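Input: one structure, supplied below.
With one protein chain withheld, the remaining protein chains of the complex are depicted in position.
Right after this comes chain A.
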Amino acid sequence: MGEKIWEQIGCSFVQHYYRLFDSDRTQLKSIYTDASCLSWEGQHFQGKDAIINKITGLPFQKIQHSITSQDHQPTFDNSIICMVVGQLKADDDPIIGFHQIFLLKNVQDVWVCTNDIFRLALHNFGCA
């Protein structure tokens, strides 16, 4: 049993999150709270309604995430911070890499996501 408790919780959260994202994004609402923050490609959203509107409003029908790696750490206030590196494919578009960070907090025996930061792994260049 080498696996630490925060590893277990982090891994099962990550698995749960992308399974919902890929099958029915509307269900992700349950993991956020009204104080949760989302940074999506530099845009900021706060509260579960704003967050879920952003996520469900993204313009694709199908999406698939594939996780390349994930890392988890406990924080001093008993939260868990997770970093995910992976690839996604939206409809028929080319595969794009992404990074995502989650902060998980235990509120009344339920793990919720208080912070969520997402970026595509795409680089721009050459703009004088």
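Assume a residue touches a chain if its C-beta (ideal position, glycine included) is under 8 Å from a C-beta of that chain, and two chains touch if they have at least 3 such contacts; residues count from 1.
Just so it is clear, contacts and distances are computed from a predicted model.
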| item | value |
| --- | --- |
| Missing subunit (named according to UniProt) among the choices "DNA repair protein RAD7", "Rab-like protein 2B", "Ras-related protein Rab-30" or "Terpenoid cyclases/protein prenyltransferase alpha-alpha toroid" | "Rab-like protein 2B" |
| Selected from A:Asp24, A:Glu41 or A:Asp71 as touching the chain missing from the view | A:Glu41 |
| Residues in chain A touching the chain absent from view | 40-42, 58-60, 90-97, 120-128 |
